[in-house]
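A single protein chain has been removed from this complex, and every other one stays in its place.
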Amino acid sequence: MSILRSLTQLFVVCCLSLPLLAHAQDTREEGPALLQALAEASSADKGDVISRIAKSGDERARDWLAAFADGKLSRIEDSGQFVIVLENRGRNWTVADALTGEPMGEVSRRELDTIRINNALRRELDSILSVIDLTVNNAERRLEAARALRGRVDAALSKRLAELLPDESDDRVRTVLQDALAIYRLEQGDITAVAPLSGSLNSEVRAALTSAARSDDPKLVAAANDALASIEQKLKFNRAAETLYFGLSLGSVLVLAAIGLAITFGVMGVINMAHGELIMLGAYTTWGMQQLLPGQPGLALVLSIPAGFLVSALAGVAIERSVIQFLKGRPLETLLATFGVSLILQQLVRTVISPLNRTVITPEWMSGSVMINEALSLTLNRLYVLGFALVVFAGLMLIMRKTRLGLEVRAVTQNRAMARSMGIKATRVDIMTFALGSGVAGLAGVALSQLTNVGPNLGQNYIIDSFMVVVFGGVGSLWGTLVAGLSLGTINQLLEPWAGAVLAKIVVLVFIILFIQKRPRGLFPQKGRAAEG
Amino acid sequence: MWLTRPLSERSTQLFLGILFIAMLLVTVLHVALPEGHALHVSAYTVTLLGKYLCYALLAVAVDLVWGYLGILSLGHGAFFALGGYAMGMYLMRQIGDRGVYGDPLLPDFMVFLNWDALPWYWQGFDMAWFAVIMVLLAPGLLALVFGFLAFRSRVTGVYLSIITQALTFALMLAFFRNEMGFGGNNGLTDFKDILGFNLRTDATRLGLFLATGVALAVGYIVCRAIVASKLGRVSIACRDAEARTRFLGYRVERVQLFVFVVSAMLAGVAGALYVPQVGIINPSEFSPLFSIEIVVWVALGGRATLYGAVIGAVLVNYAKTVFTGIMPDAWLFALGALFVLVTVFLPKGIAGLLPSLRRPKVGDDPAAPGPGHDPGYDPDHDPDQAADAQSPANREATV
Partner (left out) sequence: MSFISELSHRDRVFDFLTPTLSPVDVRHGPILYMDGVTVTFDGFRAINDLSLTIDDGELRCIIGPNGAGKTTMMDIITGKTRPDTGSVWFGSRHNLLTKSEPDIASLGIGRKFQKPTVFEALSIFENLELAMSADKRVFPSLTARMTGETIDRIEEVLTTVGLTRLRHRAAGILSHGQKQWLEIGMLLMQKPRLLLVDEPVAGMTEQEMERTAELLTSLAGKQSVVVVEHDMGFVRSIARTVTVLHQGSVLAEGTMDQVSNDPKVIEVYLGEGA
């Protein structure tokens, strides 16, 4: 009991004042003595020493106790020096000085004298460690510790937690601690514990409720079942949200891949079958950037955005100047010629770089996930790509609606001869438009490099989907492309659970084929008499 | 009889003559000359040539819809593959209990997947006549349903190309699935015999080669008969001015549907003859790349000529054989370059370079040089003179 009280005091002091640090400095010399005592105490006395260590306020105390709990706190037989074992495989173990934390390299395990621990102590230590973690200054670490406690609370710990609770400043931590206590009370058959737990998505909570639902007390059973039903409801909602997220994520990829096509195909009427390869070039630019800037994947990725745009835009202009401009007004031939270009580009990458996939590193700030609640966490890279897609879309809308280029593009699209006679250089507009559409393909490639493998076939996998999105959305309509991409992505994800990935894709393709026959001009058709071929 | 009309055409006679002589030559060189003789045509070469002829028939089918109807199908590989699968299913059933697992009824891959009964759609394929019907019916039916929906909604041009590509892509994904019951990834293979003839003997191979030649000749005549009929002219009318054709009272969608279905069936026949010669059919025949490759054969040979398609198919595939033999990496470069060069520099294909066998038709060339000055109208009333004043180069400006 005394341990707890002192710890609580310690925590309060810890939170309040710097002098404590000074205090910790002062007590530094206490360290070796405490460890000495731990090593030499009998099993019965060790508990006492542990509480002394915990009470000491030494900032290394947690590491010592954690190492002790894992059986990794050792003493070098000859020197009597205390070490923490970092790596205990093989004959020589990697160790670090327990007092200074300095790495000491490898020490033969025969020279090490591990401080013994038994199961009773270990259990006690676990609680003590949790409680120590609950008193640190960092709210995130407290939260983590609190989460770990759920379902592991015993009588003693429950009392300590109840004492800690009023002092907890962070709401999240408090909620979790309350849950942990409620689980304990539920385990004791306390029916009032059910109410605070219903609605929690934690698996420990569910486990506790499930076992409560099997208890002998009919009232408790009923209450627990109700709570479980409401949790199940919530979980269902979360699963739907997750599907939606994956759908939107897939959709954003489709939008990115197709939006450039919506410009070249939709606005200019040019069928560019090499569009997929322009995406691939963007992805390879990211890879190349990371090769140029080793160790800085984040910076390389950010730089890849303009670089990928530029590379693909230049490639696009090269295609336009060398092939497409000679095939004006002959869409089917353009389709064939650009398909040839796509074959050449693919083979070029295979020959020059490698036929194998390249790995593009995901920078730290893009890996991991955002936890919305216990049952739903969103992977960061997909979130970024989703955001990126929306930004690219908004940018394109802005260019098409608000800039001179956009105006000229729309003018040339609607009436080439008239636009020309008004002094618009149609050829220049063609080049700019094609560069824009191709550059956006490059951006798509940069984004895709964070989600899939970068290989010569990357673009090929997206070209049919991209065309489907553009046609489904209505050729010439950027909004249509956005809506079509996001909805097709979502439909695909919705179908996947019961149809499987391949069948879902087939179903979507067949759906689009049928849809186009019903509405040949897509979701958002271009209107008016001018649209009539 | 409308079907025999082409036989009186000079170009058809010439084509059939050359085909006949080529087949005769191959047969004689294969049979009469001993192996090791410099001019001996090996069984391998005979089969290779048979394969080319299958491709040629496929190209003729594509030319019929692309050249004369203006429908660029990027999914003809699907019809070819369906015909091929129909034949493959027959050949599979012919294996009987000679498979690895020795099951008298089930093909090996079904035994491997632990299936205990033959799926309903495999029934009847043990009979050759049924297989032959299915070779025509399976692609024909797909073309009928797909074409009915597409043409009724007036989906043409690039849109149609894209959805035909999606169609073959979807079919490829479907046939890759083991659950479909068509052997999944590996497809159908290990065939033993056809109509009782061992597929591994030289005589059977020669027979298949000759059968393919006959099929090509018949296919060519059928296409030529359609093209030379009034329906052929209606097709060209649909290709060039769909709306106008409709206002003349023609049901454009039915014309398109008829020609499309005929073309799909021809492609199916080509696929059916292809499978016993190469010994395997798998989902890769459905790949969009293959379908689009067929189109480039036609483009190279010269579209709207039919014989051009044959020339293109044989040339490109011969080049492919040679290239992939000596430097496989270069083939895709060459193929890609071919796509670009043919469309940009050789819009009329090789046939455009050949001395014309027919009455010259200026308008056949959809790719006249760029627009010239607007000729306006000719003040002179004499129509002959007016016509002479109009060079073909200028005509696009009035379109």
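Each chain gets a letter, A and B, in the order it is written, and its residues are counted from 1.
Note that in this section a contact is a pair of C-beta atoms (placed from the backbone, for glycine too) under 8 Å apart; a residue touches a chain by one contact, two chains touch by 3 or more.
On a predicted model such as this, the values are computed, not experimentally measured, just so you know.
Could you tell me which of B:L7, B:V100, B:A241 or B:M327 touches the chain that is not displayed?
B:A241
Looking at the whole complex, which of B:A131, B:V158, B:V255 or B:V310 touches the chain that is not displayed?
That would be B:V255, which touches the missing chain.
For subunit B, which positions touch the chain that isn't shown here?
Touching the missing chain: residues 2, 226, 229-231, 233-234, 236-237, 239-241, 243-252, 254-255, 258, 359, 361-364, 375-379, 381, 383-384, 386-387, 389-390, 392, 395, 398-399.
In this section, only the chains that are shown with their structure count from here on.
Calculate how many whole Å lie between the centre of subunit A and the centre of subunit B, each centre taken as the average of the chain's C-alpha atoms.
That pair's centroid distance is 49 Å.
Can you list the subunit A residues touching subunit B in their complex?
Spelled out, the residues of subunit A in touch with subunit B are 271, 323, 326-327, 330-337, 339-344, 346-348, 350-351, 464, 467-468, 471, 502-503, 505-506, 509-510, 512-514, 516-518, 520, 533.
Which part of subunit B faces subunit A closely enough to touch in the complex?
Those in contact with subunit A are residues 72, 146, 149-150, 152-155, 157-159, 161-163, 165-167, 169-170, 173-174, 176-177, 288, 292, 295-296, 299, 329, 332-333, 335-340, 342-344, 347, 366-367.
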